[in-house]
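A single structure is presented below for examination.
As you look at this complex, bear in mind that one protein chain is not there, while each of the others sits in place.
And then chain A:
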Amino acid sequence: MTDSEGTFVISVRGLTKRYGGTLAVDDLTFDVEAGRVTGFLGPNGAGKSTTMRMILGLDHPTRGRALIAGRPYADLRRPLRAVGAMLDARAVHPARSGRAHLIAQARTNGIPVSRVDQVLETVGLSTAARRPAGAYSLGMSGRLGVAGALLGDPPVLILDEPVNGLDPDGVRWIRRLVRDQAAEGRTVFLSSHLMSEMQLTADRLVVIGRGRLLSDTSMTEFLAAASPPSARASVPDPEERAALVRALMAVDGVSVETAADGGLTVEGRTAAEVGDLAHRHGVRLHGLSDVRVSLEQAYMDLTARSVEYATGGTDEGGRP
């Protein structure tokens, strides 16, 4: 991968934000690749929103810079056609209708009003569009926020905690929308502190903690790096089971747990490797699968390794 323009649509270089004595964002450097969904992960207060606001030119960095398509956001001629952003869905004048809000937005970038009705339709807000936004539910506000982000039909979407406060339907709707946008070739950069949601949505991950970059990698690599591969096998015959366990344990770095029902959990081997070994030893299997590491567990592993994050609370994890 080369650091050429066109490959990366968002470039963050040494971005730093200091509020008084505290560093909210500390020398962040990362890129967001075109045409992918990049998750921006970190606990509350890690600096995700501040970083996004700096990318969008709302907050001034103390040091460093953030570029979109090679330019600062403020230099984009018609920014809504280049980047669609949703920062705080609740940030609408309560007395103004959702439609009027979007019309004002459209005017600023020379977008026709017909497009406003189109995006209202897209997000399923047509019937409520003329009601004051103050009467909207959190889910409706979220939809209005998404409509605003889509208004300029931009190739890049930046969404800050888009599923916050949404009901399961809304969450699924956002997930689907994000995946559809990416399938159409758009770049999506979205933040969340909800691991399970991120695991379902993102291709790449930028993980920060206390304003610092902890990891910048693909989801697959992130999960693989966090824990060794592991597999689950079900062996009906106790003798064969014992034979397989012996064969597995013959190699360093592999550990096997036997459950009460005879199921084996093999850490350090993939399902394919376990299957091959069983075949070689003539062991009959009733079930064999890779164990998917949850992002939450991988994230806990990562943050546990960085000392200042070890709070001793990493035992409750999603490792099945």
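Just a few scattered comments:
We take it that a residue touches a chain if its C-beta (ideal position, glycine included) is under 8 Å from a C-beta of that chain, and two chains touch if they have at least 3 such contacts; residues count from 1.
Methods note: contacts and distances are computed from a predicted model.
Its UniProt record calls the unshown chain "ABC transporter", which is the correct pick from "Solute:Na+ symporter, SSS family", "ABC transporter", "GGDEF domain-containing protein" or "Cytochrome c-type biogenesis protein CcmF". For the chain left out of this panel, the touching residue among A:34, A:138 or A:243 is A:34. Taking the complete complex into account, A:96 is the one of A:13, A:96, A:131 or A:212 that touches the chain left out. Considering the full assembly, A:83 is the residue among A:15, A:83 or A:163 that touches the omitted chain. Annotation for chain A: contacts to the undisplayed chain at residues 6, 9, 34-35, 53, 56-60, 68-71, 73-76, 78-83, 85, 87-88, 90-97, 100-101, 103-112, 114-115, 118, 121-124, 148, 150-156, 173, 176-177, 180-181, 184-187.
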